[in-house]
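All protein chains but one are shown at their positions in the complex.
Naming follows writing order (A, B and C), and every chain is counted from residue 1.
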């Protein structure tokens, strides 16, 4: 059956020509990203376990992780956590199949600890966090349902859509890269905590980056030291960002600091979740790692959903892959925007509509790109099993 | 100090001229909307209580509500709930001010019960739901912080942005209205549960609506009855939708039903949260009541945040108000898109940038609308205290 | 197989002849008693449901209920609850049998609300309490295990013992009766809360009762009113107690009150659990409704355990029934003490030992009572199915 793929020209100024562009990235230690990371890692662990025990992935969705902030008293040279963060792992997962019980909770907790160790290197897992787990069962027959799906392409679990676009704008690349740079700089500045937020505002030819970075108190001697570290980091980030653009770049860091009163962004553990900032899955970066109000976005959380029939996950990842290849391979395309819409119960490779909207380069016409774009979209839809494999293997970041 | 307001022309085809448009609305009984509603009502109750006890609103954010689904066994004529939903109210709120203690938890629970009663009329609050409350404190001096803000405009709590646009497209209006119609039809069809999702796909001149509506089992005698009710509802909805447009309208309801096998969308309580569907704040509708991937969106949850300094709330509501008035009052504007970006610590009425992007009607030029648009944007920024009053009084829906 | 019943003479002064006797009773609204009551009512509900659905009682133990106290601000004329009590229902229960699912959690919560309404008449169930439920499954095959037991007498679940004695001493009767009197007096003094504790100390021929009774604030106008009510209640209690004994009776109530400073035992809801006093199953009264350090006691919680094979429940209730009948029917017995010891896996009607210790009246010899005592003990052991019926029907109080 042929797929309902619509390729359409979008007559709008490309993002780089618009005056105002707003781009945000929440770093891997931001409470919302931590929630996303936990959700996705737990889903990935379950996938692998199901595959190894039963030869196929069973039903699960672990996309509802809640991080309830704690209380702390940071202090130069090292403060203390007063009340640990509380992390609630919820969702649902098949627990029994073929009369064998899967240790879902134990696996979830083990995976969660492993991920936290990686994402928040200054967090003491033994005392700074309470890890609770309330993963429920799905309906009792879901083991069977996925069984039937084994022979064919699964049916969409919901009426929902995924969104993607390509290529990333310069500002988007710089915002993304700036967080990566901060992580790299940890070896030189151990006080850099992983809870980072980079907000980029391009105002014509000027890119303003507002960086928030939770500083780890025990690596900062005093206020002077703090000010100096901040200055050094900003200098380094600016130099890196300027190497990526001809536009003017301004960087400000921890603009909420009030140095005179000594009130600065200091933490014990490198994350604001230690003191008042909660986190939840799906509230942070989209599947391409960014929040881009100037671009189409899906609100579906990508992280933690099962990669078999949950279109909220598959379609977002697929739309990004599709867009990337079309932008790269089809000559004449300035920008491409993909929307994939499912209908509950229909095969996931047969979307209700696959909308491919292209902004053309000067001198190109829709007819010149239409067929190739359509073929690439069609190919990726046919390749959903391959995308699922990429998800199992952890090759596709989700936030 | 003059505000950084940028009015810019957006050269793009208006939404109505684009081929593909996707619009979604989650009804008031959808688990994500229930979470939004709980968050917002609790914040509103706290605002009123703080105002009445202390003459001003104290710090709080109740925007992290988690709904963990239960288990049920629906059955024609009336089934049973096996495991109640678990609703966790979290967030933080000032508990002590001027040596007086505010009964935050008791108020939160009372408000939550009241809201659930309204949003899910078929839910038995005594046995179908476990209502837990873990609302924490903020930092101990926040009572003071808001005190200082009393004399002036508060400072932004974060570097964040809000987004709005106007007017609503025809499809957007129809999608929104269709949920309202279903709620109105409850008097005629008591089996209509409040957990509704309307997905609209406009494909050129054809509007396809996919409606999911949790049917309440005790009002449905058997499968034939179910099929008949569904047919009658679809007929009614189609007639109402068609009255709103000259386009072709197709409506499908509960497309996941498999009538042959008897597997239909039946619930005991009118919400899918009774059986497997979790919910969380900020995962559903944007502040204008819709999810619109073809339009700019903010990921900030609007519901539950404090209306004093939380730009994630204020800027989203403000951007919508601003857009609505500009679209209505300024001649020559086809569409207007607003982005408001804050910087942490700066006065909320002084955004880092207020971007006003306009799509002009044929024959109009930017210079003709620029000044008036700028003035309206400026006026709304100056009117933030008025917006806060509207929030206290519950005049601004948030989802 | 004959039972290992040992009847032995205990040469000790009967309790009435000892100089010092200490007796305590926690009233039905005391946090520990509330926990006991919830546990037992939930078990009873499950028994009835299992019987009606499957014709037999399935495995369960709901004897671990935890009441975490809240916070309140009582005030003459009516104060407020600041933070609700948190009641956690835990334990385990068979959830699936013969492919049918039992709504254990819904039933537990419904029963809990019903019991709280009865035990704490001034508690507003909608806002003064958070009711959480974490009842787990047992091992998956327990449905079968009880099946096999159907044809015969069940096997003891543990190596454990139960204890009972008779008759109650005069002080024991007065202590027990004093709580009942307070409950009866509620119609005259609505300020009497159900959280009552009566501590009796008999010092030779003087009985001192120390009564703690949580007064409900909205029925008390002011401090004078409080003092007057307290005086009237004490007078009434003293008159009732004196009618039961020739000994001197002194009663003090709420001795922690400091009237001068206005610090008195006032509550919003009639229970100290609203403000700091936690509760748990098995920490309060023994199966005979009393705490009696001068008598043998078992530490096994009687409430909430399944009445089929849990010797911690059955043997305590049985020992009391056995003792009561022996004391009543066998001539020459002043006091009788029963200890029943099980061994895990052995039939519950075949205890490892059933020890019957008797204190004889003057002029009687062991040989005169031994046979009849033994027969009665034997009869009760044979009548365990009858005891189980009495438990199902709620005829045997457990605390």
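Note that in this section a residue touches a chain if its C-beta (ideal position, glycine included) is under 8 Å from a C-beta of that chain, and two chains touch if they have at least 3 such contacts.
This is a predicted model, so every value here is computed, not measured.
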Inset, instruction - Would you indicate which residue among C:27, C:79, C:193 or C:282 is in contact with the undisplayed chain? - result: C:282
Legend entry - From C:11, C:98 or C:367, residue that would touch the chain that is not displayed: C:11
Legend entry - Given A:80, A:248, A:329 or A:375, the one touching the chain that is not displayed: A:80
Legend entry - Residue among C:50, C:86, C:189 or C:380 that touches the chain left out of view: C:86
Legend entry - Contact residue for the chain not shown (choose from C:48, C:66, C:121 or C:350): C:66
Legend entry - Missing-chain contacts mapped onto chain C: 6, 8, 10-13, 18-20, 22, 24, 63-64, 66, 68-69, 71, 83, 86, 88, 90-92, 134, 136-139, 159-161, 163, 197, 199, 201, 203, 208, 210, 212, 252, 255-256, 258, 275-276, 278, 280-284, 286, 291, 293-299, 301, 339, 341, 343-346, 352-353, 355, 357
Legend entry - Hidden partner interface residues of chain A, rising order: 70-71, 73, 80-84, 86, 101-106, 109-110, 113, 125-128, 130-133
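In this text, only the chains that are shown with their structure count from here on.
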Legend entry - Chain whose averaged C-alpha position falls nearest the assembly-wide average: B
Legend entry - Interchain centroid distance [CA atoms averaged], chain B/chain C, Å: 51
Inset, instruction - Just give me the whole-number Å value for how far the CA centre of chain A lies from that of chain B. - result: 23
Legend entry - In chain C, residues with contacts to at least two other chains: 101
